[in-house]
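Only one protein chain is missing from this complex, and each of the others stays in its spot.
Our next item is subunit A:
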């Protein structure tokens, strides 16, 4: 990343980089012969995506990523809340947050290791089923049994 910043900052000044940059070691070798031309699109040349695809995708993946991080932080905050304020509100929130965090996490694992359109579809369907059953089970436990917070407390009291 530093190499790209260097090249673009040099290019904007329109000066031959070799005269004014003593530490040219940082830049990758493949780029060195190109920066003499110093076109403004040099960063586009380094970037692998064809330019006709730039900006034509949706923001779904990016939003998903952000959602994952926000959920992680929420879950982190839920731990002390569950300890100091146990009860049904925290129980159900914990059930939802844990299930979704696990669902998204396992989704990433599947994306990494499962390949082929049909297999991906099947794996994700299976995951969806698992997560649904998990959430249903946790809600059932919260409603008909002692609830998550109490369950942990009981387990630790033994």
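Everything below uses one rule, namely that a contact is a pair of C-beta atoms (placed from the backbone, for glycine too) under 8 Å apart; a residue touches a chain by one contact, two chains touch by 3 or more; residues count from 1.
Basically, contacts and distances are computed from a predicted model.
Considering only "F-box/LRR-repeat protein 13", "Succinate dehydrogenase cytochrome b560 subunit, mitochondrial", "Alkyl transferase" or "Large ribosomal subunit protein bL19m", the record for the omitted chain gives "Succinate dehydrogenase cytochrome b560 subunit, mitochondrial", by its UniProt protein name.
Among the residues A:89, A:122 or A:154, only A:154 touches the chain that is left out of the figure.
For subunit A, the list of residues touching the undisplayed chain reads 49-50, 53, 56-58, 60-61, 64, 69, 72-73, 76, 79, 98-99, 102, 105-107, 109, 115-117, 120-121, 124, 128, 130, 133-138, 140-141, 145-146, 151, 154-156, 158.
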